[in-house]
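One structure, as structure tokens, below. Some questions next.
Then we have chain A:
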Amino acid sequence: MSAAALSAGRRRGVWRGRIFVALLLLSMAVGLLALGTLCVDVLQRGLAYFDSVLLTNGPSSDPDIAGARPAILATLYLGVLLILFTVPIGVGTAIYLEEYADRHRWYNRLLELNIQNLAAVPSIVYGILGLAFLVRGLGLGRVLLAGALILTLLVLPTVIIAAREAIRAVPSSIREGAYALGATQWQVVSRQVLPAAIPGIATGSILALARAIGETAPLILIGALTFISFNPTVMGPFTALPVQIYNWTKLPDEKFKALAAAAIIVLLIMVLLLNAAAIWLRNRYQKRW
Partner candidate 1 sequence: MRISLQEELDQLEAALQEEGALVLRALRGCLNSLARHDVELADEVIAFDDEVDETYVAIEAGIQSLLARQTPVAIDLRNVLAILHINLHLERMADYCVTVAKLTKLVHDTPPDETLAEALEDMGTRAEEMIHAALDSFANRDVESAESLVDMDELIDAANRRVVHQILSLSADPDLREWGLRMLLVSRCLERIGDHAVDIGEQTAFLVSGQFREFTDASH
Partner candidate 2 sequence: MNIIETPVQLAQQRERELPPPELREVVFDVSGLTVSYGGNPALKDVSLEVYKNFVTAFIGPSGCGKSTFIRCFNRMNDLIPSASVGGTILYHGEDLYAPHVDAVEVRKRIGMVFQKPNPFPKSIHANVAFGPRVLRMTDDLDGRVERALQQAALWDEVKDRLDESALSLSGGQQQRLCIARCLAVEPDVLLMDEPASALDPISTTRIEDLMHELKREYTIVIVTHNMQQAARIADMTAFFSVQIEDGKRSGVLVEYDATPTIFTKPADKRTEDYVTGRFG
């Protein structure tokens, strides 16, 4: 046998393997390129207006002194309210479905099916829902709370699914060990399952939040007004950053478009920070298993 007999070149399918890798790299390149182009474009347009004025001033018809402070604050409030609503409801539902529910009962199966479907519903449908039931039906009016509630409904399925995955990832051997020591079901869930699932739940919630703060359609539908110069309150009218961006882009003045780009940068930074937090959390707790 010659040395050449062992060289890779003689193996069939070597080229197939190489082409496959090339295609993978190409796909990745497309994604990165698109993202890169968008970022560069936004930065080009908006960097000039990305300053403290943007962050401290309210909107104005004069682009040079216009800012997005109320919108930014509203987005922050929406985020906080979102977490306050979705996490307890989402985690509670997930715990019920994973730990307490009997899978074979029809109502539990219906519940599961429901949740899967809701995750796929377009956000504008939630907007219509919110308008009909929250703003008009419950009489809340076009307020921040209503916006928060709609966004909650929007991301709740995602949080439930993420929480269920996190809970399911806790090995059953841990539960068995806890039961065998004389723990009740509640003790097993609260002292073993939940603490172990928290990193997964937190990651899922943060990612849901990151998606929600970029939602525009439902907020527009329930009437997130665009010219709010005062700071928003929970039970008052409001506008959110994505809506503000949308409206600035509609204005004819080029400077407003640039302002919009600057506001996009702010939004991107928020999303980036949230995603980074999610990744950091996941890595920090990865090693425990």
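Selection criteria: all candidates are chains of the complex that A comes from, given by their letters.
Convention: a residue touches a chain if its C-beta (ideal position, glycine included) is under 8 Å from a C-beta of that chain, and two chains touch if they have at least 3 such contacts; residues count from 1.
Model, not experiment: these values are computed from the prediction.
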Of 1 or 2, the one touching chain A somewhere in this complex: 2
Contact set on chain A toward candidate 2 in their complex: 102, 171, 173-174, 176-184, 187, 191-192, 196, 288-289
